[in-house]
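Note that one protein chain is taken out, while the other chains of the complex remain in position.
Here is chain A:
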Amino acid sequence: MIVSSALMIWKGLMVVTGSESPIVVVLSGSMEPAFHRGDLLFLTNYQDDPIRVGEIVVFKVEGRDIPIVHRVLKLHEKRNGTVKFVTKGDNNSVDDRGLYAPGQQWLTKKDVVGRARGFLPYVGMVTIYMNEYPKFKYAVLVCLGLYVLVHRE
């Protein structure tokens, strides 16, 4: 019941926001001091809404599993509507061309997972701890399980 409703909420958010991953946790310090590790970002990805410079986009690069959250630095739009752009992290001194796939100079719309719209600090720290310390995750699970078993009325 709980699992299925959580799944439904997630899928519903995917439909509403148009993004394949509507909520992401910031994993690196490359956008400090705006975003720190463990902050939560809410994304949208409406296709009609054009990408513009200064927006914070979450994009995937071929060969990297983890999406990157960085800001659009420059952008060129062709007459037929195709857009190419370069990103940069606020805390990095150079643009992201070194992070892209070998030979890749520009990002396009299909690389974008979403655009950051909302911000909530610290909340994602729980998931980071769970991923980095599997023992913590199992401890939490065991505690929850024991609690349910002991407190069943």
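Throughout what follows, a residue touches a chain if its C-beta (ideal position, glycine included) is under 8 Å from a C-beta of that chain, and two chains touch if they have at least 3 such contacts; residues count from 1.
FYI, contacts and distances are computed from a predicted model.
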Next on the checklist: Leaving aside the chains you can see, what is the UniProt protein name of the one that's missing? Options: "Decaprenyl-diphosphate synthase subunit 1", "Putative methylase", "Signal peptidase complex subunit 3" or "ER membrane protein complex subunit 6".
Outcome noted: "Signal peptidase complex subunit 3"
Item to check | Options A:14, A:73 or A:128, residue touching the unrepresented chain | outcome: A:73
Checklist outcome for this item: Touch assignment to the omitted chain, from A:24, A:56, A:99 or A:113, lands on A:56
Checklist outcome for this item: Out of A:10, A:119 or A:136, the sole contact with the unshown chain comes from A:119
Checklist outcome for this item: Missing-chain contacts on chain A, rising order, are 33-35, 52-56, 71, 73-79, 84, 90, 95, 97, 105-106, 116-121
